[in-house]
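Excluded from the complex is one protein chain; the other protein chains are retained at their positions.
Going in written order, the chains are labelled A and B, and every chain counts its residues from 1.
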Amino acid sequence: MMRLTLTGGMMATALLAAAPTYAQPSGSATLDAVKARGMVICGIAGAVPGFSLPDSQGVMRGIDADSCRNVAAAALGDATKIKFTALTTTNRFTALQSGEVDLLVRSTTWTLGREANLGLEFAGINYYDGTGFLVKKSLGVKGAKEMDGATICVQPGTSTELAISDYFRQSKMKFTPILIQDLAEIQSAFLSGRCDSYSTDSSALATFRATQPNKDDFVLLPDIISKEPLGYVVRKGDDKWFDIVRWTYFATVAAEEYGIDSKNVDEKLKDTNPDVRRLLGLEGDMGKALAIDNKWAYNVVKQVGNFGETWDRNITVLGVPRGINNIWNKGGLHYAPPIR
Amino acid sequence: MTMPGNSAPAALHAPIDARDRPPSSVYGPVAWMRANLFNGWLSSGVTILFGYLIIRAAIGFVDWGFLNAIWTVPALPNGNPDPATCRAVRGTGACWAAVGDKWRFITFGRYPYDQQWRPGICIALFLSLYVMSAMRQFWRKELAFIWLGILTLIGVLMWGGVLGLRYVPQDEWGGLPITLILATFGLAFAFPLAVFVALGRRSTQMPAVKLICVLYVELIRGVPLVALLFMASVMLPLFLPSGMNIDKLLRAQIAIILFVGAYVAEVIRGGLQALPKGQAEAADALGLSYWQKTMRITLPQALRLVIPPLVNTFIGFFKDTSLVLIIGIFDLLTSGKTAMSDPTWQGSSTEIYIVMAIVYFGFCFAMSTYSRSVERKLDSAHNR
Partner (left out) sequence: MSSTFDPRLANARIAPKRGIRLSWSDPKFRNIIFQILIVSALGLAIWYVAHNTQRNLEIQRVATGFGFLGRTAGIPIGEALVPYDPAVNTYGRALVVGLLNTLKVAVIGIVLSTILGTIVGICRLSKNWLISRISAVYVETLRDIPVLLQLLLWYTLLQGLPAPRQAINIGDAVFLSNRGLKMPLIEWQDAHWWTLAAFVLGALGTLAWNRTALRQRDETGKKPPVWPAALGLMVLLPVLVWASLGAPFAIEYPALRGFNFSGGGIISPEYFALLLGLTIYTSAYIAEIVRSGIQAVPRGQWEAAGALGLRQGAVLRLIVLPQATRVIIPPMTSQYLNITKNSSLAVAIGFQDVVSLSQTTLNQTGQAIEGVAIVMAVFLTISLSISLFMNWYNARIALTER
């Protein structure tokens, strides 16, 4: 009987597999749902300092949380109309795929595989990151090349896992992976000395180190072994929603470029620069083109802040330098196409 | 659903097992020790060895857990506790101050701090529900209404949004109430399901229904709960029409209900099987319909028979609710683990684990003690 069911299950799966896999995009279903609900539901990690971590009042703080608020401010005109859903590395994609969240900003690396296989699309990058290594100072290691034979703690199901594997193969070195899914468990494994090194996005390592009481006992190795662009993820097939999320990010970058921040945004309404006037919804119908309020970018900057403000508020306070995460004309990679 | 307690089986006639008694010719502590601790050189040797080991372990534990332990720590100027004294005794003494600082978080999770009296009351309600269900006076049909009432009350208290209570969304619930909710609601919903499945599996008239019930029970019992929880957390959203969503706590609850249903169904089936055939035949002879026979004759008797194994099953999945840790639900174990990851109390995880173990043990031990006492009371002839 059991075998029968198994075969039945296999057949059902095979049938599903044989069915045509692509269908028509459904228009702006997400925006409609968001407007009807009056709230954007955003998937975050919920436990990573600097990215998303509730403060003592229970308010979610971090660059990922603020990125979510940006979208709420743009789509609904109110940055507080946001609900955060904490997701693990394992259920984040299903949560987005199934519509449980409208948007995923959970330190998720943009890769081809994820876009091609998972039915997802990356609308923007809010953090240019890379895989790094945190080691104990007492180990005396100066660089990643000295790590041959090391035991490394890493979370399974992440792009870090794949990056380390590649790096050690390429450098003809060996390592023993310790793969623990639970963030707290893997951090305690590293602290207890179960592994020589803890590896993940270097931003997360820096913030983890910063929150340790004995932070000087740990060294962040200078090597960055992979590119980890972390971004805004939406479902594939809802192009309008994709545009809103993507241009919300661009608006924050553009605002920083034009020197508009949450404090001076009202003065900037009197500005004569056509770029600024278009961005703030005084000229052109940029918002209407996105099917949202024309003052969308004004709302974002006024209520949450421009990209630099968000960064300083969440990341600079942890002592992480801005580096390539500056805007393009200050030596960074954040660049917004013209808003016109 | 069971019969009132006055028709209890004849527990008074249970034979007293003579061999559990010490030989009546010797009394007194010395004789007792001679008979029970130093009976022959092997026995004496083992007693001395284990006695030594136990005393050593006890002294070590008292040193660590009491004499060298830190119970409170001074506060830093910013109001946060200063864990320096705890760090100093690492390895030689326990840091109970960590538990003292974190107990509310461990118990209630992220529930709004000023509203935590609400889950507090819920815990008390759950306890009273368990106590009531354990008492024979309450073993009547009305118990179902008591369950319904109390569970509704718990829902109102937890969610709020009415009667001037502030609305607290599910993602802010956590800690012990979640564990109790998962276990209790799991049983409340799984029980009717299990009754039908057990009846279906024993059905001789409906082979198709029987087949479905057998498949359900065997499939669920063949896979680990982790896999079911995993399926609920990853695949359930795919099963629903797009745009429709259910909360992740509810998804875990559904997985637990399905899981518990299969096990409880087997327990109930065991009870139905243990009933003498004459009961059903007599009911048939009276011309009762199937449902009359089941609801009035066989099921009430079978349910009373299976109370001890039912409680044991409940203990089993009360413990198993801790597995929701793996899919990120904020139950007691998860909130304890989150508390441990606070850098302030780093290295105090053993203490927090011990406290959580005591909480789980308290619940389970009370239930298993109860189950054994019922088992003893029930007529042993009926029992298996």
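Rule of thumb we're sticking to: a residue touches a chain if its C-beta (ideal position, glycine included) is under 8 Å from a C-beta of that chain, and two chains touch if they have at least 3 such contacts.
What you see is a predicted model; the values in this text were computed from it and never measured.
The missing chain, though absent from the display, is touched by one residue of A:S28, A:N70 or A:T89; that residue is A:T89. Only one of A:A150, A:I244, A:I260 or A:A297 touches the absent chain when the whole complex is considered: A:A150. When the missing chain is restored to the complex, the residue among B:C86, B:A283 or B:L323 that touches it is B:L323.
Where chain B meets the omitted chain, the residues involved are 19, 35-37, 39, 43, 46-47, 50-51, 54, 205-209, 212, 219, 221-227, 230-231, 234-235, 237-242, 287-289, 291-292, 295, 315, 319-320, 322-323, 325-326, 333, 337, 349-350, 353, 356-357, 360-361, 364-365, 368. Seen from chain A, the chain kept out of the figure touches residues 2, 6, 9-10, 12-17, 19-23, 26, 89-90, 93-94, 97-98, 113-114, 117-120, 139, 147-151, 154, 156-157, 161-162, 164-166, 169, 175-182, 185-186, 188-189, 192-194, 196, 235-237.
Quick note on the criterion: only the chains that are shown with their structure count from here on.
If you average the Cα atoms of chain A and of chain B, the two centres end up 39 Å apart.
Looking at the complex, you find that chain A touches chain B at residues 1-2, 5, 29, 33, 47, 54, 58, 83-88, 90-91, 94-95, 97-100, 181-185, 187-188, 191, 211-213. Chain contact summary for the complex, chain B toward chain A: residues 83, 110, 112, 169, 171-172, 211, 214-215, 218-219, 222, 233-235, 237-238, 240, 242-243, 245, 248, 325-328, 337-338, 340-341, 343-344, 346, 349.
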